[in-house]
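Every protein chain but one is kept in place in this view of the complex.
After this line comes chain A, so read on.
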Amino acid sequence: MFDRDIWQEIFHSIRNNKLRTFLTGFSVGWGIFILVMLLGSVNGMQNGFTKQFNDDATNTIFIRSGTTSKAYAGFEKDRRIQLRNDDVRYIKKSFPKDHEQISARMFRNTSARYKSETGTYNVQAVHPDFQVIEKTIVTNGRYINANDLALGAKVAVIGRKVAEDLFDDEDPIGKFVEFNSLPFRVIGIFIDEGDDNAERNIYAPLTTYQKIYGNTDEIDQIALTYNPSYDLPKALEFSRRLETILKRKHQVAPEDQSGIRIFNYAEAFSDISTFTGGLSFMSVVVGILILIAGIVGIGNIMVFIIKERTKEIGVRKALGAKPSQIIKLVLLESVFITALSGFIGLLFATGLLALVGPNLDFPAFSNPSVSFSTVVTATIILVVAGLIAGFIPAMKAARVKPIVALSDK
């Protein structure tokens, strides 16, 4: 392999066919360039999606209730299932290891008034854990705490937009604002990186709202995060267990999709992974198809070179060259051209991605790049491609009969 004579011959043959070598090499380099760019783009899309979801904790599960679609356990269908405080306690008790944060959610509209300013907003009555689940960033004051919950305190954490609307330049912290004519003390202001609309929300303690609405124990939704060490299959398994146990508790048919509904972010993520995985696969296929054109090109040039050198190969054989030595010569040349031109394509592609990638940041497309493993894989593909491209010509060369090659009469 590191035989000087072989390399001397390879360089000679490349020197003698500069244009042809360049053109075929270009097709392989181009193939690799496109392959890497495609993979980089898929990676960019993946990054973009991940970023979009990052706003909420990615290990979140939401539980909602609805009406049953099947008769079950003596109940008719179309029965309304209602989640209650007791469900939250039940989940806490049943899955101490699986869940991390858990919070009930109650959604109500309210018209809010401060001095002469009024507006209509969504109030979410929640547990303190919800701050982590929603990744709420409190910039001033504090979030709802356990004490507020225990007391059923009339306190509120308002979004930045709400604060702007109602308070103008005043500092809202400690001020009283009326929600449906009931005075609530503002304890904190939050911002949301995801979108501005989320900043039109108001958070209040769950117990407070349940008291206001007829001392009820009803809740609209349960949000929880599962153990962050869980991988996707484990997370999905957990949400299945959650579903089973809640359906049993509320006597919903196990196959009923509408009585209890569980939405697991992990699932959505897995859908996106499947989608981007599909895209990667497609781009690998397309890239390889382009690469094949390059391989055929190199095979073609090698066949040509061998045709030109038939006589020389015959002389070599007459002088005692073994077929294996001839094959080695041809394969090495083919691998060399493929690998070199491929590397140049690879270099251009990774260089371009490294240069432009970090500056690209759109909602669904962010920082396209290729991993080291992609580069390694591409390199292996190149060497294999070179071997394939050289194989047929090499066999042809090995079969050259010295007598035919030397017959010059």
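Definition applied: a contact is a pair of C-beta atoms (placed from the backbone, for glycine too) under 8 Å apart; a residue touches a chain by one contact, two chains touch by 3 or more; residues count from 1.
Here, contacts and distances are computed from a predicted model.
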Identity of the absent chain, which is to be given by its UniProt protein name, from "RNA polymerase sigma-70 factor, ECF subfamily", "Cytochrome bc1 complex cytochrome c subunit", "Cation:proton antiporter" or "ABC transporter ATP-binding protein": "ABC transporter ATP-binding protein"
Absent-chain contact - pick from A:I173, A:A321, A:L347 or A:V375: A:A321
Full-complex contact with the absent chain, from A:R4, A:K18 or A:K97: A:R4
Interface with the undisplayed chain - residues on chain A: 4-5, 12, 16, 311-312, 314-325, 398, 401-403, 406, 408-409
